[in-house]
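Pasting a structure here, questions to come.
Removed: one protein chain of the complex. Kept in place: all other protein chains.
Think of it as A, B and C in the order they're written, each chain with its own count starting at 1.
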Amino acid sequence: MTYFADKHPLLADIFSRYPDSPQGRRSALMPLLREVQNAEGFVSEARMREIADLCGTTATEVRSVMSFYSTYHTLPTGRYHLQVCSTLMCALAGSDELWDHLVSVLDVQPGDVSADGRFSVQKVECLGSCGTAPVVQLGDEGYYENVTRQKCDRLIAALRQDAPPPPDNPVPVTVREDGRQMTAAGERVGASIHDRKPLPAGGDR
Amino acid sequence: MSVLDIAKGMGVTLSKLFQKPVTVSYPEERVTLQPRFRGRHVLTRHPDTGLEKCIGCSLCAAACPAYAIYVEAAENDPLNPTSPGERYAKVYEINMLRCIFCGLCEEACPTGAVVLGNEFELADYRYGDLVYGKEDMLVGVDGSLPQRREAARTGRPLRRGFRVEGGARPELEGVEYPS
Amino acid sequence: MTVADPAPKPITSGKDPRFAPSLYAHVGQPGSWTLEYYRKHGGYEGVRRAFAIGPDAVIDEVKKSGLRGRGGAGFATGLKWSFMPLNDGKPHYVICNADESEPGSFKDRYLLSEDPHQLIEGMLIGGYAMRASVGYIYIRGEYVHAAERLWGAIEEARAAGLLGKNVLGSGFDFQLYVHRGAGAYICGEETALMNSLEGLRANPRLKPPFPAAAGLYGLPTTINNVETFCAATQILKYGADWHASMGTEKSRGMKLFQISGPVARPGVYELPLGTPFRELIDDWAGGPLEDIKAIIPGGSSCPMLRWDEATLDMPMDYEAIAAAGSMLGTGGVTLIPRSVCIVNATWNLVRFYAHESCGKCTPCREGISGWMVRMYEKLVRGRGVPGDVELILDMSENIGGRSFCALADACLGPVLSSIKLFREEYDALAETGQPLYPARSRWRES
Partner (left out) sequence: MKVTIDGIPVDLPAGTSALDAVFHAGRDVPYFCAHPYLSPVGACRMCLVEAGTPRKGKDGAFELDEATGQPKIFWMPKPMASCTLQATEGMHIRTAKTSDVVAKAQAGMMEFTLLNHPLDCPTCDKGGACELQDRAFEYGYGASRYGFDRRHADKHYALSDFIILDQERCIHCKRCVRYFEEVPGQEVLDFIERGGHTFIDTEEGGLPVGFQGNIADICPVGALLDNVARFRGRNWEYDHTPTTCTLCPVGCSITVDARNGRLERVVAGEHRDVNEVWICDAGRFGHVFATEERLTVPLVRVGGELREATWDQAIEAMRQGFSGHGSNVGLYLSADSTLEEGAALVALAEAVGTPSRDHWPRYPHTPMSTATLTDVATADALVVLGADLGEEAPVVELRILEALRGGLLPAEFAHGTAIADLRLTERPARTPEKLAVIGRESRLWRHAGLRVPAEGPDLLARLARPDTPDLQAALRLLEEAEKPVLILGADVLNGADTAFSAALSGLAGRVGAKVLVIPAGPNSRGLGGLNLVPGAGGLPYGRLGEVGAAFLSRLDPAAQGLPGRARGFTVVHDTHLTATAQGADVVLPAVTNYEKRGTTVNLEGRLLPLAQAPLRAGEGADLIRALVAVAEALGVRSPVRGLRGAQAWLEARYGLRLAELPAGGRLQPPRPPQDAATGLAHAPQLWKPRMLPRPERRGSGVPGREARAERWELPLAPAPQPGGDD
């Protein structure tokens, strides 16, 4: 049974985002790959062929595109695929130790799945969380940020209970409700945009 | 010409008369060769695996100024390879009548497979028998074609009419010459 | 529009009593991502004004504001918008580059997740000005949370008649879609991004033709950064003069500066261009937590600057940093502590570029991905020999300016600057095999 056989509304929605042309059809390739991966954890060769037919291309091209991007997998991953950012900003916050800790505690190497089928790990490049480093991404779910040793252990324990905590998204900004920023000294300086009036829509010429 | 000159000449003759003669009564006696003497080619093997060093690249044939070498390559059977890698020489022939023993083939060889040995007793009767194939040159095959033929006919061990001072060159891996 | 004269001195400090954060004014507030919240705070006023003044006036307004692209290169946005052909009968596209992958940059992530309507409005303005009826937001695949917020916001906007046919009764049709990337830094390059959007390998394309002539699907396309579109929203809302009143002569407006590394309050700060490093680091971010030796001024591709008084006093604008031999980039400031081996830190970044090289051109694929990263690995593992640094320098000469796109040059930013500034650390490693600053754990316990 093909994956998309009974998902016509989903397909229609994805294809509707792109022009109705051979090139536009091809654009659906990445969303379709993402759909399959989110459902099955990886993209098998049969799925590649299926996506190729849907996009009007060949399995070679699908594999080519897929292998270009680092978040698609051709091999099954664990139920919890933990991606650790290893780029400089996280490394300055200890992501190397975090990685070593994860690998040894979970007893799993990149490319493998732990014995209980729960965990797989991957070192990834900058996840855009440099202000809240270090960061661990769980599959295609979300980030855990400011992962200290204790937080890491809590996270692993929760995952072992199959109770993943909701991803957190701390916002490292200092603009307050009044629209003013606060300096490190706790001082509110500058003005608030709330006090400015938008220009009238009728134009000001 | 003065008498003195004649005496001088006779003196040389006289002095040589009592020295040991340098003439070697070849072939009854073995002639002594220097290791760098260039005789017929040897195709060497890798000493540890026994695989042929020749990969059939034809560079020796390209380098040969006398067009004496002919190589035909083929793909190795991965389970039972003749040489390391993908390619080996299925046919490797040197026409010893054409060969001028210049050694350029040896220089061109990227794997050190073809090395000029010290054997020079190649005289034979038919043109075709002077075209040496792999079977005649691989290391372990001693002597020239007529020598081997004679040994086979008489049942006596093959005999070479030379010795090499200090033995074969190191490049001639696995070749032994009487020293 | 009247020109205010005599021109008051532009605002070049976040502490200036006149300066008000606008891009991030709502980021972090509860419910800031909803249409209801956004409308309550003057949402979609900018696009209303755009519809009122007409597309050409919008481009003029953006030109007048002095806005420069916030994605790193700093190209004048108004000028870029004016490159789009007029009335050529072809569909036009606007694309928002939300593939924020530059190490050290994380400003767009919060704009996307906390204030998505600001971006939607900015894209409506851009689409209207450039006669585009379809917009795509290319968001990096890892920003799941942000993508979900965006989807929700687009649904809300569509339901409210802000997207689709005849937006706000203006007669302008605009569709907006989100396209998720899948983990490739090179997609931040605009032509690679278009290839990725077309379902191809994200190799950069040949320029010319430039996207404004033949971009997505071979049609005129303009790509801007998230912050640029958001700034356009603010410009249309509050006027070009207001925007131009901030910053320095050639670098106008506010900018989102990000700071990471060992500081008390790492995060995003909205400050006018021209704010000195010292103010960002000390007053806003609370000062460094340890002894610092280098500062990366704008994302990992920008050459490092030495941590000294001159650098701290340097205004953060395009010109001043360029004069110092680096770039403002995305404004992602990273502090590198004294105790970190600079060769190791640079290796980390080189590894990043080696991993992210698309493999299209030889100097990047072989030079960086094949050779440079191994040279660094060799040095860091203590197997370096004297002469390795010279080899790296010579190799850099053969890579720099020879590659197809700017990724290879970006990698050379940290390489060359770190060698220039900290040659003694390299030499020590190459000669003794021991780093001057041995590694130690940097992971916080709690």
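Assume a contact is a pair of C-beta atoms (placed from the backbone, for glycine too) under 8 Å apart; a residue touches a chain by one contact, two chains touch by 3 or more.
Quick caveat, the model's predicted, so the values are computed rather than measured.
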| item | value |
| --- | --- |
| Interface partners of the hidden chain - shown chains only, full complex considered | A, B, C |
| Option from B:G39, B:G56 or B:G117 whose C-beta touches the chain left out | B:G56 |
| Among C:T34, C:S133, C:S339 or C:T362, residue touching the chain not depicted | C:T362 |
| Residue among A:E35, A:E61, A:D96 or A:E145 that touches the chain left out of view | A:E61 |
| Footprint left on chain C by the chain that the document does not show | 184, 200-201, 205-206, 218, 354-367, 369-371, 374, 378, 391, 394-395, 397-404 |
| Contact footprint on chain A, counting only the chain that is left out | 45, 48, 57-64, 67-68 |
| Residues belonging to chain B that touch the chain removed from view | 26-28, 55-59, 61-62, 70, 72-75, 85-87, 90-91, 93, 110-111, 125-126, 128-129, 133-136, 146-147, 149-150, 152-153, 159, 161 |
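Note that in this section only the chains that are shown with their structure count from here on.
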| item | value |
| --- | --- |
| Overall pattern in which the protein chains touch one another (line/ring/star/complete/other) | other |
| Centroid distance [mean C-alpha coordinates] between chain B and chain A, Å | 71 |
| Length of the line joining the C-alpha centres of chain A and chain C, rounded to whole Å | 19 |
| Shared-contact residues (touching 2 or more other chains) in chain B | none |
| Overlap residues in chain A, where contacts from two or more other chains coincide | none |
| Residues of chain C defined as touching chain A within the complex | 1, 14-22, 24-29, 41-42, 45-46, 48-49, 51-53, 57, 91, 100-106, 108-110, 113-114, 140-145, 177, 179-185, 196-202, 217-218, 237-239, 242, 258-262, 264-270, 282-287, 300, 332, 334, 336-337, 340, 345, 348-349, 352, 355-356, 358, 441-446 |
| Interface residues, chain A side, partner chain C - complex | 17-19, 21, 23-24, 26-31, 33-34, 55, 57, 64-65, 68-72, 86-89, 91-98, 101, 124-134, 137, 140-143, 148-151, 167, 169, 171-175, 177, 179-181, 183-185, 189-196, 198-205 |
